[in-house]
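With one protein chain held back, the other chains of the complex are shown just where they sit.
Labels run A, B and C following the written order; every chain starts at residue 1.
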Amino acid sequence: MRAFRFEALRLPPEAAAMRAKVREFLRTERARGGYASHRTSWSTFDPEFSRRAGAAGFIGLTWSPDYGGHGRSNLERFVVNEEMLAAGAPAGAHWIADRQSGPQIAKHGSERAKRLILPRIAAGECYFGIGMSEPDSGSDLAAVRTRADKVEGGWVINGAKIWTSNAHRVHYIIALVRTSPPSADRHAGLSQLIVDMGSPGIEVRPILNLAGAHEFNEVFFKDCFVPDDMLLGEPGAGWNSVTGELAYERSGPDRFMSDIRVLVELIDHVGGEPDERQAVEIGRLVAHFATLRRMSTSIAGLLERGESPVTEAALVKDVGTAFERELPEVARRLVPVEPSPDDQGNLFSEAMAHVTLQAPSFTIRGGTPEILRGMIARGLGLR
Amino acid sequence: MRAFRFEALRLPPEAAAMRAKVREFLRTERARGGYASHRTSWSTFDPEFSRRAGAAGFIGLTWSPDYGGHGRSNLERFVVNEEMLAAGAPAGAHWIADRQSGPQIAKHGSERAKRLILPRIAAGECYFGIGMSEPDSGSDLAAVRTRADKVEGGWVINGAKIWTSNAHRVHYIIALVRTSPPSADRHAGLSQLIVDMGSPGIEVRPILNLAGAHEFNEVFFKDCFVPDDMLLGEPGAGWNSVTGELAYERSGPDRFMSDIRVLVELIDHVGGEPDERQAVEIGRLVAHFATLRRMSTSIAGLLERGESPVTEAALVKDVGTAFERELPEVARRLVPVEPSPDDQGNLFSEAMAHVTLQAPSFTIRGGTPEILRGMIARGLGLR
Amino acid sequence: MSMPHAAHEMSAIMLDQADRLFQQFITKDALSAADRGIWPDALWAAVEEAGLPLALVPEEAGGVGLGVGDAALLIRRSAYHTAPVPLAETILANALWAEAGGAPVAGPVTLAPTNARDTLTLAPAADGRRTLAGAAHRVPWGAQAGHALVLARDEAGAARLCLVPGGAAASTALRNLANEPRDTLAFDGVAVPEAMIRPAPDRLAGSLMAQGAALRTQQMAGAMERCLDYALLYANERVQFGRPIAKFQAIQHMLAIAAGHLAAATAAADSLIEAAGTPGFAFAAAIAKSRAGEAAGQMAAICHQVHAAMGFTREHPLHFATRRLWSWRDEFGAEAFWQAQIGRLVCANGGEALWTTITGEAAE
Partner (left out) sequence: MSMPHAAHEMSAIMLDQADRLFQQFITKDALSAADRGIWPDALWAAVEEAGLPLALVPEEAGGVGLGVGDAALLIRRSAYHTAPVPLAETILANALWAEAGGAPVAGPVTLAPTNARDTLTLAPAADGRRTLAGAAHRVPWGAQAGHALVLARDEAGAARLCLVPGGAAASTALRNLANEPRDTLAFDGVAVPEAMIRPAPDRLAGSLMAQGAALRTQQMAGAMERCLDYALLYANERVQFGRPIAKFQAIQHMLAIAAGHLAAATAAADSLIEAAGTPGFAFAAAIAKSRAGEAAGQMAAICHQVHAAMGFTREHPLHFATRRLWSWRDEFGAEAFWQAQIGRLVCANGGEALWTTITGEAAE
């Protein structure tokens, strides 16, 4: 086996400058009461925050200025992301558009799509959802049944998507649809379409999550028309761009920093003189966190160089998810707490309540452990 | 699902009496320097110890006095076993014969086999090994290729067994052999034969374990004759008795007490005033241990009533193995130790050295976690 | 339990009836309403009609006189159905009050204090009544219960049980993760007539912690069984990559591990039945609560993983069970609280005494 390499990434000076800039922005945001870190995260949907982040130039960093971007490196983008996560910023409105949809459009979109959409994403005004899963497919994306039929000037979609985050409040979703009938190659005949959520023929039904919050949706399409220039890439090539997209999103710091505020609140709750148990266990969590960040930065460097470390990215997600899952479980062993959503003023208790109810979702998004481990096993030559 | 039941077992008064008796025996053994608990366990082969245990009446407890047994209940036998384990007694010479081979012979053996063998086992003078695995079968026992052909007055064995503990120093092994050719029913045509290790046509080759100790062996059979009355049960019915045997051995306290001396030495090493970390983690281990013992005693009660709790027994083994594996890993986090086989006088270091090198075997014997979890899954209706 | 065959039969019938009652009244709508803070009148009326709150009150004191084992199984079943009422607390409160010589009361009864940090005191008598001082946090259904059974120290340091009517103490609303009410009750100045004050039974050793831990252990065992049932059902029904996910080895292994946790929690809960009333009860409760609490977290995690996105919805009832597990494992002392007590005890006794502690000889 070729050993994994997580070479040091020395962030360039412009990344340090960007870090200072985003920190100043976030400091101002917190000072103005824009958000409370222990209660928010990158999945908190806050259009006001996103608009200010866009205005300050923190969205669409890597895209060409021709499309409203800022022509910056992936490493500067990485720094902005990790600072947002570390600060618990409520970046949920623009996160998917910035991380995933925008880059896909920049790479595979038509000129009109790029001109129409990218500048608005970068301004923090235009949000995206993901339309991959279906009621009968789940992890098995190749089982997609929603279909788009070719018509004059575009495509007509019929079918349904499920688990689409924020479908009720985003402007677009990118839907994975079948554009030719199933064949022996299960992965052939799939395409990605940018669907304007204001189009006729779309119905959105909420799915409340276990905490009672409305994040997910079912999306039903009935003869929903999408113009030709909203197709991403070539018809039938959707599988490759979807799997590429997943690889890309897997190694980001959002894969192990979702609940990092629990660690921050834990440290403050424990105070400056931890007992041996608290010191050892907090030290262990910090060692895990520091190492994950190291892995993630290395991969950012590889991506910047144009490499595509698929197995390493899946490893970051798998190891990162385990860390996210374990963090609140360790925390509750170090400090007695009966988490309550109503425990105003006890930041640790509130953070624990929030995270305990969110934790089941950590293993779902971006590929279940089963899928990820299967990918890793393939990378190891086991399948 | 029907919930598992681990009903309370109130041990009968005769079990308490037996407990007092075996404790007294073990106290005497230790006082005379018969063994050092932190270095020995139920897999330590010590014929002298076994002879004295036999003479004191602690082997073959449940068998009829007609065959040298003591006509006691399974619960008394259970108490003797757990006391031996708790004391770290070197019971490895007679353990398999007492736990597994003897009961099989008592149940399925011929009159001559019973008269010939059982009294000697009970006396602590006759030891057994298990001949199930083969080089190409491993966990897949149905893949057995060693074959026994019918001849006048008996059977002739050809083939090889592997991983037979103590084959070089036991008197008999019970070999699982193919007595009719493979058919559609993979489990048909297998039989169990009691093989006298003094017979011509047997070659034993040592397999050193990773600590360099000689415990395992390969056993080669070349035209090895076994008389008819050394067949266990009916020809071809071997599969059922083997799987029954495995179920029987799975719930015993030897499945979670192999390294319990580490916990004892850890407690002594920590001393009477543990810090918070030591108190919490030792408390956790004790809670696990106490619960496992509870599960195991309940099953002993069910077995005594003639029930056959196969899934529950597999659960005890699976949960028990996890405990055995975890124990030294937790211990080394509580007390700094660099385990060394030479660290005379530091009982904790010596115990840790012994157990760290033995630990990989905990998951092997009695069925790997894969096999066990498959059995449990079957019990849960998943396959 | 070693119980006569006939009693075992009777108990099976009684449990069966209770099961049907729970099934009938604990509908998804009822659970959702309770989640929004609405008291389930119909359920509680049926529970009271069936005499369940008096399960452990002796027949001669007007109760049902169930054995400890049957009451434990009843509580487990109520938790299996995620009954959104303080039935476990009421059964225990009525039993303790009856044991102290009091007459059982109707309606839900809660308990205070429920954690090791709160201490309540009872001022000396004046005018045939005494006043309480101190606050109790996280009192189950503190504001909604008809009564609270309060353990307080009197001026001599003796533990007393006081039966205080609902509403007597000022309450501040709080919920646990399952949205079960866990209110703060401020008892300062609450007057209690002498008739409502009784010496606490010695076996409490001045604390409700071990008794409360035992309740939560039984409840966790019940709710864990429900979680596993949901997961087995889902695994056999949900098809991915062309076959039920139950056929995937990874899912089978996860569920086998979950079954191990259920088995351990059940064994731990069962052990409390025989320990009831013995000097070893507090130690057994420490073992059981900490072992079951650890198992509860693992069970919830595995079952959510098996259910994937489906289990993360409000629609699927899994969360009624898992949110309770996440709450109950922390109540009446989380794992670390009890483990520290166990650890200190066994360390004080030394390594060689470990075994007799495990066999129960040391505690007797």
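Odds and ends about this structure:
FYI, a contact is a pair of C-beta atoms (placed from the backbone, for glycine too) under 8 Å apart; a residue touches a chain by one contact, two chains touch by 3 or more.
Not measured: the values here are computed from a predicted model.
When the missing chain is restored to the complex, the residue among A:142, A:156, A:202 or A:280 that touches it is A:280.
Interface note: of A:198, A:271 or A:345, the residue touching the hidden chain in the full complex is A:271. The residue from B:71, B:153, B:272 or B:341 that touches the chain not shown here is B:341. Within the whole complex, the absent chain has one touching residue among A:17, A:151 or A:380, and that is A:380. For subunit B, the list of residues touching the undisplayed chain reads 133, 136-140, 143, 162-163, 207-210, 212, 216, 325, 329, 332-334, 336-343, 353, 356-357, 359-361, 363-364, 368-370, 373. Where subunit A meets the missing chain, the touching residues are 1, 3-8, 10, 19, 86, 263-268, 270-274, 276, 278-284, 286-295, 298, 311-312, 315-316, 318-319, 322, 369-370, 372-374, 376-377, 379-383.
Where subunit C meets the omitted chain, the residues involved are 248-250, 253.
In this section, only the chains that are shown with their structure count from here on.
Our note on geometry: subunit B versus subunit C, Cα centroid distance of 39 Å, whole angstroms. Averaged Cα coordinates give subunit A a centre that lies 51 Å from the centre of subunit B. Contacts with at least two other chains are made by residues 333 of subunit A.
Residue positions 251, 335-336 of subunit C each touch two or more of the other chains.
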